[in-house]
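The structure appears right after this line, and notes come after that.
Complex shown without one protein chain; remaining protein chains in place.
Chain nomenclature is as follows: A and B, assigned in order of appearance, with residue numbering initiated at 1 for each chain independently.
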Amino acid sequence: MKYVDEYRKKELILSVSEKLKAISKKEIVLMEVCGGHTMAIHRFGLNSLLPATIKLVSGPGCPVCVSSQHFIDTAMAYSKLPGVIITTYGDLIRVPGSSTSLEKERANGSDIRIIYSVLESLEIAKANPDKKVVFLGIGFETTAPLTAAAILQAKKEAIANFFVLSAHKIMPPVMKALVSEGVKIDGFIAPGHVSAITGTAIYNDLATTCGLGVVVAGFEPVDMMQSILMLTSQIESGKPAVEIQYQRVVQPEGNKIAQNMLSEVFEFRDDRWRGLGIIPKSGLNIRDGLSSYDAEVQFNVSVPESTEPKGCICGQILRGLKTPVDCGLFGKKCTPSDPVGACMVSGEGTCATYYKYRS
Amino acid sequence: MIQKEDKIMLGHGSGGQMMHKLLEDVFMKHFGNPILNEQTDAAILEAGSAQIAFTTDSFVIDPIFFPGGNIGKLAVCGTVNDLAVSGAEPLYISASFILEEGFLLSDLEIIVESLASEAKKAGVQIVTGDTKVVNKGKCDKLFINTAGIGRVSPENRMVTKALGIIPGDIIIVNGTIGDHGMAIMNARESFNFKTTVQSDCASLNHLIREVLETSEVKFMRDPTRGGVATVLNELAGKIQLGIELDECELPVNNGVKAMCEVLGFDPLHIANEGKVLIVVSAEDGPNLMKVLRNNELGRKSAIIGRIVSEHSGKVVLKNETGGRRIVDSLSGDQLPRIC
Partner (left out) sequence: MCLAIPAKVISIDGSSALVSIEDVEYKASLLLLNDVKPGDFVMLHAGFAIQKVDAEEAAYTLQLLNDEEKHRPGSV
């Protein structure tokens, strides 16, 4: 496959690995904040190619993992309303809420449909004018513009029975919050596809104010290794900067059309991140002018107070403070087929990845 | 242990861990007997001096027409293959139909015609059957249940037992994996991908007969729901040895590979309906490959892995970049992801 296979060549990966081992002297911790990167590291066994001086930790980069229980419980409550069709990306179907999951509610008779593109929700809405179609909007800056485009398209086509429950979030505030909390991070491997949308200016603060290098990385093993090499170089020379490794996809200015749609449809709000608490201005709320598409405004449901499951340390895992193997539930009470915390349910959650790719 | 509120979920039918748990918790708990406990594709029964293989299957696939076949063709292939991989020569099939009120007779005829044609190709006779009609909405167009009977030769009796497997033995598959599941998924969901991926559904009994006549087969199984990963995990658990797979050797159709990359699926977990996994000694490998490749249903055969003494009970994949990771059986349904 073009632009994929070339970046999986063993010789290239080993070549970068050797360079890395030659230049790495300091003991450093690099954090990636993207479920796709977590997957790539484990799928391709990259940890075994790094020198002992470099430690990779996973941050809160999985949008499913950080979606609050309240969001899941609200989605569940909507699914029980008569005449409602829930449309969702597959990632969410098995995430546990406080007492149930979308998968279990589907077994109870709720109309819950997995879609690949949010635009399918619009088609379902048009095909079912007597029903209310609610789309569960999860994802960071890569995926939020798609929801924005769908809302604007619904407005254009006067589709009145399409709604979005937004749990969209943005990266920079949580990255800064982790640094402010004092989590030991020497550099960030930044999410390649988020950056393809946002551009790279969003990371400047981290480099200039916090003195942390940021390298925007692609997702193939060669991309990841090269990004780690670039970050290590920066740290070894004491010159933190924002750099793009994923130059074939990411431009410094990002995707302006997508950015404009985001600001046309969404405004920032303080948002709850599962396991991390409330992070100011980190969530995306549908603007008042488009509130006819906002499920939170249009539907009235009561949702119980959510509680974190006992023994679950997803919060600490999402901060990179602990790894899944530190959790007493990991692999025992909490497994991919019987998940307790969100980090295990989502295919790209840290715990699910550790479990799937354990060696 | 089942709780009162527990309900059947779609994952229970996907052939992976959830289904196995259901089998243990409900069915085996009440039905368990020495023959059933073997949990093989077909039961091998003593009937006087002869040995017969007996299998049953239900076909509820949606959509009923898909690229590469339909539910009728699948009903024969699935039943014939369960018998063939048990070392039996398939002879007779029953076909029971549950039809939804309102189902088009012309569609029924196409399906029945396919069923008949595939049965002829496989050399089996449909000797008994049943027809029921249920009210509209009580079944999805039609469901087909089959039972199949075959004759077991003494020398092939043991192919399901996985006896005599030692480190160094190799695992062969007769062609590309993931075709059927991907073709179905594409035909069913509203995802709107256009592919040339076709179901691989085929009756394997003639191919398997050639294999059994020319090789010392230590184990055979068809990787249907749950995919190659699920069958190999069961095997590794049964023989308490490890299995090592080589990602570079896995035959995967380009279209299937692309769909897996787009949706985040693993071809090892996707259903096949025209594939058989065979374990033989390393020495027997070249000869078996020649036999397989000579047959139209084995042209893309490949040696995909081997039995090892390490990581007993587990299946490990050596990937294209040189790293290694564990391959589990499928847990629930595979879900297309954004992440």
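Everything that follows uses one rule, which is that a residue touches a chain if its C-beta (ideal position, glycine included) is under 8 Å from a C-beta of that chain, and two chains touch if they have at least 3 such contacts.
Every value quoted in this text rests on a predicted model; they were computed, and no experiment measured them.
In the full complex, the chain left out of view touches A, B. Only one of A:219, A:293, A:330 or A:355 touches the chain withheld from this view, namely A:219. Touch with the chain that is not drawn comes from one residue among A:118, A:295, A:313 or A:342, which is A:118. Looking at B:38, B:101, B:213 or B:261, the residue that reaches the missing chain in the full complex is B:261. Residue A:149 is the one among A:81, A:149, A:210 or A:241 that touches the chain not shown.
Looking at chain A, the residues touching the absent chain are 1-4, 6-7, 11-12, 14-16, 18-19, 34-37, 61-63, 89, 116-120, 139-143, 145-146, 149, 152-153, 191-194, 196-197, 219, 222, 226, 247-251, 255, 257-258, 261.
Think of the hidden chain as still there; on chain B it touches residues 192-197, 254-255, 257-259, 261-262, 264, 337-339.
Definition applied: only the chains that are shown with their structure count from here on.
Only residues 1, 4, 8, 10, 13-14, 35-36, 42-46, 48-49, 62-64, 89-91, 93-94, 103-104, 106-108, 113-117, 120, 123-124, 138-139, 143, 221, 335-337, 346-348, 356-359 of chain A touch chain B when the two sit together in their complex. Interface residues of chain B, counted against chain A in their complex, comprise 7-11, 16-18, 21, 189-192, 254, 257-258, 261, 263-264, 316, 319-326, 328, 331-332, 335-339.
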